[in-house]
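On to chain A.
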Amino acid sequence: MTDFLNAIHYNIWILPVLLLLPLIGATGLMADAYFGRTTDGMGSSLSRVRGLALTYFVVELVLSLGLWWSVDTSSSTWQAYVSLPWIPLWGARILLGVDGISMLLILLTTILMPLAVLGGWTSIKENAHSYYALLLVLTTGMLGVFMALDLLLFYVMWEVMLVPMYLIIGIWGGQRRLYASIKFFIYTMVGSLLMLVAILYMGFLHPDATTQLPNFSYDYLLHSLALTHVQQLLLFVAFFLAFAVKVPMFPFHTWLPDAHVEAPTAGSVILAAIMLKMGTFGFIRYALPFFPDAAMDPRVRSIVLTLAVIGIVYGALVALVQPDFKKLVAYSSVSHLGFVMLGIFSLNVQSVQGALMVNLSHGISTGALFLLIGMIYERRHTRLIADYGGIAKVMPVFATILTIVTFSSIAVPGTNGFVGEFLVLVGSFRTQPVYALIAATAVIFAAAYLLWAIQRIIFNPLTKPENKGLRDLNWREIGLMAPLVFFIFWMGVYPKPILEKTQAAAERLVQQVEGGATMTAANEGRRK
Partner candidate 1 sequence: MLAEALTLSAVLFAIGVVGVLTRRNAIIVFMCVELMLNAVNLSFVALSRLYGATGQVFVIFVMTVAAAEAAVGLAIIIAIFRHKQTVSLENINVLRG
Partner candidate 2 sequence: MLLSSMQTIATATTGHPLADTAAKFVWLLPALPLLGFVVNGLLSLTAAANIGPADPSAVGHGHDDHSQESTHGAHGAHDDHHVVRHRHAALVSLVGPGVLAASFVLAAAIFMAMRGVEMHVPFISTLFSWMPVGDLHIDAALQLDPLSMVMVLIITGVGTLIHIFSVGYMQDDPGYPRYFAYLNLFVFFMLLLVLGANYPLMFVGWEGVGLCSYLLIGFWFSEQANADAGKKAFIVNRIGDFGFLVAMFLLFSNLGALDFMGIAGSADKLQPGGPLVTTICLFFFLGCAGKSAQLPLYIWLPDAMAGPTPVSALIHAATMVTAGVYLIARSSLLFSMAPVASLTVALVGGVTALFAATIGLKQWDIKKVLAYSTVSQLGYMFVGVGVGAYAAGVFHLMTHAFFKALLFLGSGSVIYAMHAAYHATHSHDDAQDMRNMGGLKQYLPITWVLMWIATLAIAGIPVFSGFFSKDEILSSVFARAHGSPLADAVWLGIPGSALLYFVYALGLAAALLTAIYMTRMMLYTFHGPNRTGEMERNHLKEAPWTMTGPLVVLGVLSAIGGFLNLPEFFTTLIPALPGETLAKWLEPVVGSATARLAGGEGHLPASTEQLLVGVAITIAVAGIVIAVTRLKPAALVKKSESPESVGLEKMLEHKYYVDEAYEKAIVTPTIVVSRAVLWKGIDSGIIDGLMVNGSAMFARAFGWVGSQLQSGQVGTYAWVLVIGAVALLGAFVRAMQ
């Protein structure tokens, strides 16, 4: 496989192509809708549009799969590196590259996108071409965030994601979609504004020696920036706000339940499975390596860890009492992402690897949960847990898959959820035993809220007449859940291949932060 990929120079063209293809697809879809409207009836155009969109996503997926083999994750340099001119006057370039961490997140994105499209296959009927075009643009934005190695490019991609998601929630969402979409947009936008200021500051701090232009290159900044403790703290706070809103960390999480609940199925899936990962990815890629000293500052660390642990327990407890299943899953995300933050800031190999694993497995399990909710919502048009009950009798396949996914979310051993949570806890216990101990109680709460919820949905007596006639999943629905179920077990039973992909990057992060912190301390000493 590797030989074949080398032969076609895969690493040279793959990243730009992955970014451009969805954009081309989006343009194509809009053009198709514009020119095709006069000749085609509405029905044929819907199936044509979604077929076309699915084709784009599948092509994107197939193209991206090569990254699994082509990316040398043990290398300390960026893989599939691309450098193109962009805005010379500002010193901004299009720099793209991946390492083990971003490669897995890119694959997660390209794998989940076709599934998200299939999940909304029959429920999106109005303005389907714009819907799928927006999904494609969104894909470019998300992949761009994971690939960007230029801070300005990163920021642009970071904001580009917001617009399609805002429109997807606002147009195809539920009852309170306007409130939710505006809240989502402003919340995340405000969070990231300070980050823009910080990025500009960093870019202009050390202009290029010859041209006097600012430089936003990730590698350049990482090696040339010599920041004082105070500078680091301020910049860290700016980045922290942007990422913490996205993660979301307690208490910046309240946009999430609304956005999740109101978004259409694909929107919820993408939000939970991919967009939340941007936040944690940001911490790993930017906030920690750039500002090691701030991140290692005991005060900062204890604040972040406390928020993470509060998020874990608080999210679980609030999830316990949600009447709306989507909201429950949203709060469970707050809890799970708390584990990721705990793992990242405990900063040892096990905890960071665990955090990356929770990141991925949360994407898969929660994505699957939202897809499943979408399936019963399409049948019953309600998300309230109390409206269901006993449907395992009429939908045994649905019940089986829901049970599997739920247990993965509860982190039962043998599923993907366990590996991540276990590694996070085992690692964080070494450096932060008290926080880990409190976080570990979440194993109890997670079981409580999820089991209670699925009991009220699929178990208990089948009393409501509306539920008696529900049809079980069809082949499309089974087919789109099958890969997710496969990943749940694969990552749970044999996570070694995945852990190996991120091993080098995780070790490097730990070294960078610990080494960087001591370096700043030395610098400070020299200044005095």
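Candidate entries met the following condition: all candidates are chains of the complex that A comes from, given by their letters.
Here is the rule we use: a contact is a pair of C-beta atoms (placed from the backbone, for glycine too) under 8 Å apart; a residue touches a chain by one contact, two chains touch by 3 or more; residues count from 1.
As the structure is a prediction and not an experimental result, all values here were calculated from the model.
Here chain A is displayed by itself, and among the listed chains 1 or 2 from the same complex, it touches 2. Note for the complex: chain A touches candidate 2 at residues 183, 186-187, 251, 253-255, 314, 317-318, 320-322, 348-350, 353-354, 390, 392-394, 396-397, 400, 403, 407, 412-414, 418-419, 422-423, 425-427, 429-430, 433, 436-437, 440-441, 443-444, 447-448, 451-452, 455, 458-462, 468, 472, 493-496, 499-500, 503, 507.
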